[in-house]
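Following this message is one structure expressed as structure tokens.
Not every chain is included here, but those present sit where they belong.
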């Protein structure tokens, strides 16, 4: 082996990325920078959007090969290995374990009719599904696009990684971005679809929920939902296990770790590798723009679905239910419940809807998991 | 898949979501009623059997206070308690077997 200055510099140059970078990759890096900006400055769900954005950046640096599978001669890329947890469906379930440990289902148990709102606010999933089919997407793709309307990141990633992995980055980015945009998306429809009188409705205080009820609840939900829709058992099972850790009061160590170290580690790995699936030639297609548009449609119709049922419940109960809590049924915990609170107080400064909206809000998590289970049963 | 089919799937999908969540809400209702009865029954029994020392019933106390023989441990585990006792014994030069502890309680920084 002989070396010369020229040859060696050429080798370095040839192994560098400048020689091979495409404009698409450069564009993706710009997209990554925009997402980083949105995550940090606009605070769009930064816990996931920041890792996703950095994953997009890393995956589009040519030759870095962070997502390359192992070959005979070389080990695979770092993100390839970390991505296995997405591919095998492990990360979304572990994130749900942490979310379960963080969630208080008390308001839901205190007013079980919240669940109706959590069901109605999945409307957008199906509207987006129909439009996606009409636009020519395959059923598995349309189902994955629809799930954006579930307003629930881990569920969307879980379903998409099983049904249409090539759409994963677009769907994940859309889902988390729109979740961050809930305070902009929902209020116009909330005001449009409700009367001032409805919005002014004060709701009765929720009854106290006993510890025992909170402990039995996750067991019941697990059995019922996983029996009806077995394909969603990893999500619902882990969500409820985390909630049982929380409510049992006897495994504080596990509860604390599920809420912190474990969910944070998984979030870093999940976010970065989901972002890293957004390589230029997969992401820069017209489909991505369609997905982003359909995602917005899905969010809007989910909001509308929740509001309409809220209005119906207002009528049926003789004005005891403020329809504004319906839009919280989309999930997007706790952002959507907060929007209900704000709009409620705008109509009536003495109105405090936060606790009442938390019921539909957490019901929406279960609702979108159920919808995902249905879609998996149909197209999985 | 035709749009008609997609419509059908969507109606069914929403139907399933409602079905499951209504079923859940129904079960929660029933659960509340049953657990309400149980709790009421237990409370009646509890009131009947020890009206004089109801303080014993406080679950928090029961949770946090261990009892090791005559020694009451509140908010400290036994390991810590044993260490505290070992240290005191060491510093006072009184053998552990001659020291007697009644209660070890974790207290907050101030108060």
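Here are some notes:
Chains: A and B, in written order; residue numbering restarts at 1 for each.
As a convention for this text, contacts are C-beta pairs under 8 Å (C-beta built on N, C-alpha and C of every residue); 3 or more make two chains touch, one makes a residue touch a chain.
All figures in this text were calculated on a predicted structure; none of them were measured in a lab.
The stoichiometry of the full complex, written with the chain labels shown, is A x3, B x3.
Here is the rule we use: only the chains that are shown with their structure count from here on.
Computed centre separation for the pair subunit A/subunit B is 32 angstrom, with centres defined by C-alpha atoms. Residue ranges of subunit B in contact with subunit A, taken from their complex: 1-3, 5-7, 9-14, 16-18, 20-29, 31-32, 35, 38-39, 63. Residues 108-109, 112-116, 118-120, 122-123, 125-127, 129-130, 133-134, 138-139, 142, 210, 212-213, 216-217, 220-221, 224-225, 228-229, 249, 363, 366-367, 370-371, 374-375, 378 of subunit A are the ones that touch subunit B when the two sit in their complex.
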